[in-house]
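Of the protein chains in this complex, all but one are displayed in their positions.
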Amino acid sequence: MKWLFRIVAYTVFVALVIVIVTIISSGIGYLLKPGFFTQFPKSGMSEGGIFPSLVGSLLLIILVFLITIPVGLLGTIFISEFAPRRFSILLQSLVATMNSIPSIVYGLFGLSFFCVKLGFGTSLISASLTLSTMAIPFFMNSAVEFTRAVPRELREGVIALGANKIQSTLMVLKASKSGLLTAVILTLGRAFSETAPILVTGAVFYATKLPSRITDPVMTLPTSIYAIVMNLGEKAQWMAKGMASLMVLIMIAIYSVVQILRRNKDE
Amino acid sequence: MKGSLTIFFIFVVSVAAMIVAAALFGIVFFLSLESVTAIREVGLKLFSPDWYPVWSEPDFGIRTMLLNTLLLTFWTSLWVWFIGIICAFYLHRFAKGKEKEFMLRILEYVSSIPSVVLGFFGVVVVGSMLLKFGAWTAQNFLNASIMLAVLTLPFMISLAYQSFEKVPREVIEGCVSLGAKDSHLMYVELRHALPGIVNAMMVVFNRIFGETMIVLMVAGGANILPRSFFDPVRPLTAALGSEIGEVEVGSLHYSSLFFIGFLLLIGSLLLNLLTNYFVRKTERWIKG
Partner (left out) sequence: MNDVVFEIADLQVYYGDHKVLDRINAKIKQKCITAIMGPSGCGKSTLLRCLNRLNDLIPNFSMKGNISFEGQDIYKMKDLNEYRRKVTMVFQRPNVFPMSVFDNVAYGLKIGGIKKKEILKERVEIALKKAFLWDEVKDKLKKPAVQLSGGQQQRLCIARALAIEPEVILLDEPTSALDPIATTNIERLLETIAQQYTVVIVTHSMGQALRISDQVMFLYQGRLIEYGVTSEVVKAPNHEMTRQFLTGKIG
């Protein structure tokens, strides 16, 4: 019996390892190419570097961070500290539902609301807002678990010393600090990897200069990979491989940090 | 002074929560708003099998795409469920120490691979492999199915594994102390972990249903019903993803694409409700 399970499991895990190793190894060489990180792509992406895509992704993450974390944190606090029980359960299920909506649907919403209705067009700001709409429920879903997990005795302890609502909330945040940090990191990682929503609302595939204003469109790593694979030929594939490898390495780094945080918390 | 600061704080916090709640309604609202034109002008013909949006007499039928979505989703989900539960049980019961730790790590890392990268892998690696096996096109149903499985297996295994781990020790100890056989023990564990597993199954189904990038890149893009695994197909998400970039805002084509988006939205919301329903039903069933 055990051997049947073992065969299946080993096959699966070997396959998964092959996938991840292939992705990393086929592109990692290019990362060491001089100018890979600092040059613009040239000649239909068959030469040059990934600089604009890198900058674009970075700008996007920064904007998403600035929009998502404050709103997400405040919303989380509302659910776990202020809302009456029934309302907070309702909000939590609302947030969980939003988490399961396909990302392309968020893209459509972003297109019709941010790009068209609000007039931001295909731009960095539209893409950031769209991604944030997706990221906030994702963040809140984990963050609420952590703030809820703060034991009642801690809350009672500060109140018994005369703390008001703001002070007791601050204590709850302090107590769930590492969990919240994990949630932030995972949310940003998720925003970094998303492609569909920004394809529709913010990305261009071949820019000659960096976005100078928030209303300019932007190149990002995932959308560039998509563009190369679908539209450009064999000659540009090396760049996509490099980008893919870079993205996976960054995600692995992110998850390793999260694992370290988790282990520290358990100590 | 403290009092007014507290009131301000409460206000700000509530506003944030309301924004989030409003977003869901906003999404439903805008998607339905934009699809109204298509619903009005194309009506029931939206469910015809032909999708030729750029012809002079365009057809906006989504039936074939819808069927492709359902076929791909059901087929892939069945495999992922079956294989996922087996792997999860192996991890829970038979894997030890370093082996277990290594496997859990691999699951985390693979689950973090962006879907566009998996799509890339599918096009380049899986595609050429399939060509060697006799496929007539590298991007096809099977390719999409495989890459979707790679996308969702880590998640399925992880969730199912956690469900097994959460089976209370007292239950196991109780059975063992009554002299239960191994296979019976497995049955008991499965039974207790079932709600969590059912939840995982539904979440995976929902994920595959809504996945865009992978199918966009490797499913093939032909609006036909597949007669073999090597046929290219075009699920709803792929059609949406590939055409929305080039469509004129406000046109009938635009509106029909939004109709597809609206269907996807309703579909995932329904699946969400079904998930809760099935999980609760399972919980009641195991309590007997």
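Each chain carries a letter (A and B) given by its place in the written order, and its residues are counted from 1.
Heads up, the rule we're going with is that a residue touches a chain if its C-beta (ideal position, glycine included) is under 8 Å from a C-beta of that chain, and two chains touch if they have at least 3 such contacts.
None of these values were measured; they are calculated from a predicted model.
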Displayed chains contacting the withheld chain: A
Among A:15, A:55, A:116 or A:171, the residue in touch with the chain that has been omitted: A:171
Of A:15, A:28, A:96 or A:158, the residue in touch with the unshown chain: A:158
Residue numbers in subunit A that touch the chain omitted from display: 85, 151, 153-164, 167, 171, 174-175, 177
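In the analysis below, only the chains that are shown with their structure count from here on.
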Inter-chain centre distance, subunit A versus subunit B - centres from mean C-alpha coordinates, in Å: 18
Partner subunit B, residues of subunit A touching it in the complex: 1-2, 5-6, 8-9, 12-13, 15-17, 19-20, 22-23, 70-72, 74-75, 77-79, 82-83, 91, 94-98, 100-109, 111-113, 116-117, 133, 136-137, 140, 164-166, 169, 189, 192-196, 199-200, 222-223, 225-226, 229-230, 237, 240-241, 244, 247-248, 251-252, 254-255, 259
List of subunit B residues in touch with subunit A within their complex: 2, 5-6, 9-10, 12-17, 19-21, 23-24, 26-27, 30-31, 33-34, 83, 86-87, 89-91, 93-95, 103, 105-110, 112-121, 123-125, 150, 153-154, 157, 182-183, 203, 206-207, 209-213, 216-217, 237, 240-241, 244-245, 249, 257-258, 261, 264-265, 268-269, 271-272
